[in-house]
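Note that one protein chain is taken out, while the other chains of the complex remain in position.
On to chain A.
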Amino acid sequence: MNFSEVFKQSNQLCKVSPDGKYLATCVQYRLVIRDVNTLQILNLYTCLDQISHMEWSSDSLFILCAMYKRALVQVWSLEQPDWHCKIDEGSIGLVSSRWSPDGRHILNTTEFHLRITVWSLCTKAVSYIKYPKACQKGLDFSRDGCYMALAERRDCKDYVSIFVCDDWHLLRHFETETQDLSGLEWSPNGCVLAVWESCLEYKMSLYSLDGRLLSTYSAYEWSLGIKSVSWSPSSQFLAIGSFDEKVRILNHITWKKIAQFEHPAIIDNTKATVYKEIEKRPAVSSDEMSLHDITVASSLFSTQSKYDISPLPVQIPVVKPDPDRANPKIGVSALAFSSDSRYIATKNDNMATAVWVWDMQKLRLEAVLEQTSTIRCFQWDPRRPRLALCTGNSKLYLWSPGGCVSVQVPAEGGFQVHSLNWHCSGDSLILIGKDQLCLCYMDADQNNE
């Protein structure tokens, strides 16, 4: 495993191009394009203000930089650095900006979600979409880029509009069964749209591409409901994480629950392995400390850690949430399927130091990773069943069915890993800190295992 040197970035905006060749990072108001393998700077663009959001187009030829304060969007071309495009939303403000799947249209959401403006870079034409809903996830593109589902709110009722991304033709417009729609997501095969309610009611509705209601699922009444949702990449399963600390898996044939994964505080009676991170402080003998040791060993001040397999029963530390606050820190807030749909990783908010990995073939717990601090981010390798996670310290943790490893990120001055992103080939990881970033290249033989 090799680590690159540390580079500056701002706003945690570091993205690899979809074709995997370039890395774009934002430093204040500059956009820096590097080659992924050599990390040489290929291009440098200057925007008019600090960049709030940056996104690659789907063909990796253009990059969108949005500056929300000034309601500006600038688009840069990778091939022709002289080409420029500036979209000014004017007084109406800008709250979010994104590419369409064909990489030639930009969708800007105005302030207060008054409307969505669709700018075409081919024709400079403008279209407007009215009454978009301001919710957690009100807009989703299907994976093949053909359709866009948008949540709308008119006259205190929720609607979903399905647009054809080719020419923004409104294909379907239907009212949903929800009281207060909180999010929607296409299945990876683009045939089913999952629509779920806000957390006040547990209700998941499934609509077909042509707008028919296929099924609704509600696990219980009255208590706080759905917290997180994830489709499996094969479109066979829909995982729903809720505030009652459980994950329910629905199957795509009957849309009924086939499994329920619970997160008890005491783990017992299971064949899963529980890995516990143990920190061991290095022994410092002051007599033998040389200058060399002090300068080179930044590990002097950082603790080494390794994983131990804990024997059952194991008690996971639980933090009770404040009952008086809204959106309590309890329940399953993060779900991720591995790329082969074989595993699913979950995180329960009141046991925030543990990641649970479940085997979808056997529908049981496979492993639990207990860390020393709260888990910030975890993501599956896009090619193989390998999970990378970080907890805000200077270490990177990897789990695979063969075992678990903790790696210290060698950076001077300490590099706190706040979030991470896999490269689309699964050969490298981008580690993002507060205002720094670092690349981690996996060994080729490790990858072949």
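Structural remarks
As a working rule, a contact is a pair of C-beta atoms (placed from the backbone, for glycine too) under 8 Å apart; a residue touches a chain by one contact, two chains touch by 3 or more; residues count from 1.
In this section, contacts and distances are computed from a predicted model.
Not shown: a single chain whose UniProt protein name, out of "Serine/threonine-protein kinase 19", "SSX family member 2 interacting protein", "Trafficking protein particle complex subunit 2-like protein" or "Large ribosomal subunit protein mL53", is "SSX family member 2 interacting protein".
From the options A:E5, A:D19, A:D35 or A:D88, the residue with contact to the unseen chain in the full assembly is A:D88.
For the chain left out of this panel, the touching residue among A:I41, A:L200, A:I266 or A:L363 is A:L200. Residue-wise, the contact with the chain that is not shown comes from A:V126, picked out of A:L39, A:V126 or A:V319. Across A:Q136, A:S223 or A:Q260, the residue that sits in touch with the chain not pictured is A:S223.
For the chain missing from the display, the contacting residue among A:D210, A:E262, A:D308 or A:D443 is A:D210, taking the whole complex into account. Although one chain is not displayed, chain A still touches it through residues 58-59, 62, 77, 79-80, 82-93, 102-104, 111-112, 117, 119, 121-124, 126, 134, 146-147, 164, 166-167, 169, 171, 189-191, 199-200, 208-210, 222-224, 252-253, 323-328.
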